[in-house]
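With one protein chain held back, the other chains of the complex are shown just where they sit.
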Amino acid sequence: MTNDLQERENRLVGRLSLDRFRPGLVVGAGLTGLVALVFFYAWGIQLRDGIGVAGINRPVFWGVYITTFVFWIGISHAGTLISAILRVTGAEWRRPVTRCAEAITLFALSVGGLFPILHMGRAWKVYFMLPIPNSRGLWPNFRSPLMWDAAAITAYIVGSFLYLSLPLIPDMAILRDRSKGWRRRVFGLFALGWQGSAQQWRSLESGIKVMAVVIIPLAVSVHTIVSWDFAMTQVPMWTSTIFGPYFVVGAIYSGIAMLMIAMALLRWGMDLGDYLSDKVFNNLGLLFCAMTLAWGYFTFAEHLTVWYANEVAEARVLWSRFTGKWAGPFWTMVIVNFVIPICVLPFRWGRKPLPTALVSLGVLVGMWLERFLIIVPSLELPRLAYTLGDYTPSSIELMVLIGSVGLFAFFYFAFTMNVPIISVWEVREGWEHENSHSGAAAAAAAPQTDARTPEPAGGGS
Amino acid sequence: MKRRTFLKTSALAAGASLLQSCAEDEQYLVQPLERQPGRPGVSRWLNSVCGQCQAGCGTRIRIVDGDARKIEGQPDHPINHGGLCALGQAGLQDHYNPDRVRTPLTRSGSRGSAGPLEELAWHDGLAQAARAIAAASPESLYVVSGGRSAYVDALLARLTQALGAAPPAIGQVPGAETERAALARILGPGRALPAYDIAAADYVLSIGPAFLDRGHQPVQGTWAMAQVRSATAGRRGKLVQAEARMSQTAAFADEWLPIRPGTEGVLARAIAGALAEGGLLREGSQAALYSQLFPAAAPSIEEAAATCDVPAPTIARLAAELGRADRPLVLAGGSAALTRNGEFSTLAALAINLLLAGFDREGGVSVSEPAAGYDFRDLGEIEAGARSGGTYVVVEADPVHTRPEGRGWREALSAAESVIVLGSFIDETALYADVLLPLHSDIERFGAVEASGIARPTVSLARSAVAPLYDTRHPGEIVLALGAALDQRDALPWDSFDAAAQAAFDARYDDGTGGAWSQALDGGAFQAERAEAVLPEKLAAFDGPEPPASTADGELTLVLFESAKYGDGRGANKPWLQELPDTMTTFMWSSWAEISVADSQTQGIRTGDLVEIRSAQGKITVPAAVRPGARPGTVAVPLGGGYTDYGRYAAERGENPLALVGAETVAGTTAAALVGTGVSLRRVGPGDPAIYGRGLRDAEQIPTGWASMAKGGDH
Amino acid sequence: MSERTALTLACTDDVHLAEVLDRAQLVDGSRVRDVRSSSPLAPSLAERVPTRIPRVPIFAILGGGLGGLAADLIASLTAQADPMITGHMPIVAAPPVGIITYEGIALGAVLATTLGVLIECRLPSSRRNSEVASRVARGELVVTLDVPANAADELSRLAEPITR
Partner (left out) sequence: MTRWGMVVDTDRCTGCEACVVACAEENNVQTVGEEEAKKGRAMHWLRIERAVEGTFPEVSVKFRPVMCQQCGEAPCEPVCPVYATYHTDEGLNAMVYSRCVGTRFCANNCPYTVRTFNWFDPEFPEPLDRQLNPDVSVRVDGVMEKCTFCVQRIKEGQRTAKGEDRDVEDGDIQPACASACAAQVFTFGDLEDPESKAAKLSKSPRARHLLADLGTLPGVIYLEDQEWNPGTDVS
């Protein structure tokens, strides 16, 4: 049986093929890397000429940058949070998903974390926000939600990195022991001298469990705090008590969408269908469907309360979304975020890789629009409605938006090229669990199982 | 200690260098000690006189390290009482304007284009100007002044008189010529302007003048209205504005009567009739004089209501309110004086004051005599005369831009023998100059302004507040230098402008002690007692024409006005004023056309759309401002847009609506009729003007409920 | 006490390992020192390998406490260092301090957990046995037994011994 397991592991490692030149990944990384350069080009122009190259104005002081910031922070909830929930609940089908999900978190956070700096008028003064002793004798103001953001995102990015890194250690050891030359040395460096002793396994699993427990409330707090950037204000339709959970649900929703797309691409591009199987898509699709309903519920509740209460300033914003200048984006958002998913995801055929990936693309667009529609119409219609706004994103802002997608994808391609995007040891552990659970039965029905399993029999020595 | 020593030393050094640079100009050598450069970083306030319009407000300039930093109104100044308008506040951008002419220039290319201009030494510039004037025959010497200082104009008048030429033509506030003419019909021949004691009135009916927007005394008018509203008489006074366009004055007023343009006189006659018939005449009413002036029966209230488009009950109520008020006052002229029948309208409104016993009383009408000692004529008189060739001397005026296209200034200046311009900027008139002699800014010059349109004769005086930035001169000094060059020492015997101004001042106001001048110079202003308006025993009947102001069917009536920020256009080269949102429309950096909601709907015009306005004379294309307060059937466009050249901030912004106006005059005068031109309106397409709070173009853009769903998504 | 020896055996799979462990149990005085594998042992096997209870949760709790305390102090003391009034809030406002503390707890906990895992696993480590490692990489289970010297030969026959 070990030989059988070993064979399967060999096959998985072969599919991940970290030691081979893979044109798909290289071209992908190259192209997305070029797109990522657009991000830095646009940012460079902005640093040179001033923040005015963005389309933001008075009173729409926040626009595409903050929208995209919230978008990426939302995406980051794909990985760590989902993988932690699945780990804590002991969902077996999580095993092939966790690594590629956690990587999404780390890179979405890295990209998203650039945006608060990028949107600052004086990005070079970002260190003013660090609590470091300084000649000004002045510390940051922790009463500002932006400082909560800084604290939460720092904790989350560190947590996500560590949560991704800990389970990576045994895989690095596996790769170390399977490779030669410089690769062996590099992998060896990251494996930290992992030996796979029983004590190490026990400690590691204990650590991962603890981490999962810690990271769930942390992730919830991150997006809650992001929502509080808005909800702490007096801006019409921002000051809302349900923004915390609303944003968390939206974040998980968009996160799953990004994960679905990543999984579909990995499945097709790297022939990982055996691992990122239909069952995984189906289960994740069910979660996706649940989040659609939750998101729809929150969106409905948010708009219903404003409509019913009909407070002047808020109603202006509401109608600007419903029938005013933002009606187009608003109803687009409703369709791609709710109508289409709810017509597709409840059905088994709809939870196959292709339909879910297509639905997910729509949801990503819709969730970006949702954040945009939360930010812009409210700012365009301030309470004292004399200086009304009129916001159109500038080309620089769009370049930054597109560039950020490129940057994220580039990170992801580079990661996939160099690190097992599926956790080898966890998947193997899963196979062992299957075997031991069905141990006796499988032994009794061994011939049949063999007959039905098209896998080649273990080579055995 | 060392630092202090250093500061002292550098102060001395700075002072020395400044004194040195002033040494050529003896005016600065006789400055009192306090005027010398202050200590570094320490601010001082020095008096000056605002020259941004003819009003003559007293200003004080904050000076730090030799540079002017701020202009404010002189507290307790008899004209502006410490306040100052936007145009006056922006005076520093006149002084520090990057496009100021810095040396005398002469033309080597053809007239009407910006170049090529060559720098010239003052000596040569003055000589060239003097040669040109000497070469001109007296009949064809035309002197035009912007009328910023009566004391400069007096010197010009002396020069023209000595040369045997016609007196200088003085540019004036639009409507002023007609107001003078109307007043002369009551008080007898003269060139006085009616002046109003608004501050002491408790009920003000303004038929025409947007006296808070601009006009003769905008800052004093604003101050006065504050007095009216702060209930000096125990209760809050009232302002009623009868004006075709909703000006800022109309917006400020307690009641606005959006009267059909050109019918102001009919309204005034009907009110007068109602006063007489309603038994509302008070003690001292000059009903007899009034009926001599207008022997015909006044139109009935109903007739007037139909003509003027003002409800009959409103007219009756106004008459009753005027009759019952303690100190009622009717203001005349302004926009009402700019229509073809402006003289009738102005006179009819002014004459109501006869019935209110309003002449020569507190809160009433008095006269503002022009400064004694010089003769002048209206600009229209030059335009009306046959002109060929001729030599033009233009002082601080831009007739090419500020006079209607139909008045032919471009052609006249192109064909002139010679054009000499005294100005600070290359404006549209300066483009035709053979010699351009640059002037001191307001705060650089010795300021002497005799205010007009104010009940008590007032002279604002101030020494120069700062050293000149460039190689410029005082216009009065230039006139004196030209006089000397032309061998007219007898007519202009003074060595300096302040001496000349003092002589003119003393001739009129000195009580023999000579103290009034120096007191005024130190205090900022001199104010004489109110000139009496002596009513004659008998008045001649008004025989002027009363043409109804009507436009052809389907045509709209063009209403031109001076906006608070551009004035006649002088404000257009100041970035502060260009970026100032017009209060009524919030337009910035552009001119605009005010169009009524009704007219906009028939043409599908939205605020910001470009519209073409076409008249028999020409056409302009400007962005539309759809305004609930605009009168249907009118199109109002501010003056001061569309400069072809007037520095970087003014050039090519908006369009000059005077291109639409032909040679029409106010009947019976030579004044230009700026209201009443028939125009057609056409939407050209969407525009992109700068509008403050730009989302607020139309109120209905704010969606408020299901109803907006029916209208469709509005962008 | 007789002479003891450490015996390292490579087992092909779980069943094989169970066999070895069963036999070793019969030998008086033998002890399982360690099993190395490329994935965690099945629970039934893992419980037969003596391991300590990892102290990772204790690390997490201590780290969380320390992180929280540090964040709390930063948030409240820096505000008092230069007290500036903003809006309606007191200089040290409980809710924001609470939020910062919360994030501090989380950050402290994840850092301490990682530290705990590394300490418990004795990582990073430079001890290497390439023979063992390559066997483990091949999917074999390498068991190290502490047995009396006389039983070593017998047990060695059950599985291939690895020389050190």
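To keep things simple, chains are lettered A, B and C as they appear, and every chain counts its residues starting from 1.
Here is the rule we use: a residue touches a chain if its C-beta (ideal position, glycine included) is under 8 Å from a C-beta of that chain, and two chains touch if they have at least 3 such contacts.
Computed from a predicted structure; not experimentally measured.
Partners of the chain left out, restricted to shown chains and counted across the full complex, are A, B, C.
Across B:A86, B:L539 or B:V635, the residue that sits in touch with the chain not pictured is B:A86.
From the set A:G55, A:P245 or A:G273, the residue in touch with the chain omitted from the display is A:G55, counting the whole complex.
When the missing chain is restored to the complex, the residue among C:A6, C:L26 or C:M84 that touches it is C:M84. Within the entire complex, the positions of subunit A that touch the omitted partner chain are 49-52, 55-62, 116, 119-123, 125-126, 128-129, 136, 138, 140-141, 143-147, 150, 229, 232-235, 312-313, 316, 379, 381-390.
Residues 41, 43, 64-65, 67-73, 80-86, 88-90, 92-93, 95-98, 212-213, 218-220, 222-223, 225-226, 229-230, 236, 246, 248-249, 251-252, 256, 258, 309, 469, 564-565, 575-581, 583-584, 588-590, 596-598, 627-632, 648, 653, 688-696, 699, 702 are the ones on subunit B that touch the missing chain. Touch with the hidden chain on the side of subunit C covers residues 82, 84-89.
Just so it is clear, only the chains that are shown with their structure count from here on.
Here the spacing of subunit A and subunit C, counted between their Cα centres, is 29 Å. One inter-chain figure worth recording: subunit A and subunit B are separated by 66 Å, centre to centre, where each centre is the mean of the chain's CA atoms. The residues of subunit A never reach two or more other chains; the list is empty. In subunit B, no residue touches two or more other chains. Put simply, subunit B touches subunit A in their complex at residues 692-696, 701-706, 708-709, 712-715. Per the touch definition, subunit C reaches subunit A in the complex via residues 12-16, 34-44, 46, 49, 51-52, 54, 56-57, 60, 64, 71, 74-75, 78-79, 81-82, 84, 86-87, 89, 93, 96-97, 99-100, 102-104, 106-107, 109-111, 113-114, 116-118, 120-128, 132-134, 136-141. Contact residues of subunit A toward subunit B in the complex are 315-316, 319-320, 322-325, 327-328, 380-381, 385-390.
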